[in-house]
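A single protein chain has been removed from this complex, and every other one stays in its place.
Showing subunit A:
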Amino acid sequence: MPPIPGSGLAKGLAVTLRTMTKRTVTAQYPDVQPELPPRTRGVIGLFEENCTVCMLCARECPDWCIYIDSHKETTPPAAPGGRERSRNVLDRFAIDFALCMYCGICIEVCPFDALFWSPEFEYAETDIHELTHERDKLREWMWTVPEPPALDPGAEEPKEIAAARKTADKLQAQEEREAQEAREAREAQGPAEDRSDRAAGQEGQE
């Protein structure tokens, strides 16, 4: 059946009228903060306590926007006669957000979980040089990093938790075994002692 002449025009009017009754999609940004999805790529935060200055992030960065300086420190041996240990100490960690293309490779590649995505995005500057943010600023952004999203139902347990649980289970089993052994040892030694104890308790109650 051919369409009724003018039905297209009426349909157009209906569309605009229906849109008028719906909620608008305008984001009133400076007045109302946007609701960002989880894993938003706003800025990169540095958890510097975890950083070992392995330089993997700086080497993998496609546009070379990560600056890392460090020096080596030696710590005295833990036990007398032991060997001195050396470790790297972070002096400078800076990301030039004027160069960064928010690919997130540095975060993926970090083996020590020292870099994180934060949804924070309001760090515009009036001078491009001020977009190079140093470690104190990057550390501050760590406070805005959201909790990792919950696992899917039925997902495999994270490795860390599995390992921790294994250790805990092992410890508990050992404790139980020891307690069991102790009880058995006590029962084998003297049931008489036990009985006299119980009698004394009853007397005390009366």
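Everything that follows uses one rule, which is that a contact is a pair of C-beta atoms (placed from the backbone, for glycine too) under 8 Å apart; a residue touches a chain by one contact, two chains touch by 3 or more; residues count from 1.
Operating definition for what follows: contacts and distances are computed from a predicted model.
Undergrad: Hey, which one's the missing chain according to UniProt: "Basic membrane protein A", "Alpha/beta hydrolase", "NADH-quinone oxidoreductase subunit H" or "ABC transporter permease"?
TA: From the listed options "Basic membrane protein A", "Alpha/beta hydrolase", "NADH-quinone oxidoreductase subunit H" or "ABC transporter permease", the omitted chain resolves to "NADH-quinone oxidoreductase subunit H".
Undergrad: In the full complex, which of A:1, A:25, A:124 or A:188 touches the chain missing from this view?
TA: A:25
Undergrad: One chain isn't shown here. Among A:17, A:124 or A:155, which residue touches it?
TA: Considering the complete complex, A:17 is the one touching the chain left out.
Undergrad: In the complete complex, the non-displayed chain touches which residues of subunit A?
TA: With respect to the unshown chain, the touching residues of subunit A are 9, 12-13, 15-17, 19-20, 22, 24-26, 28.
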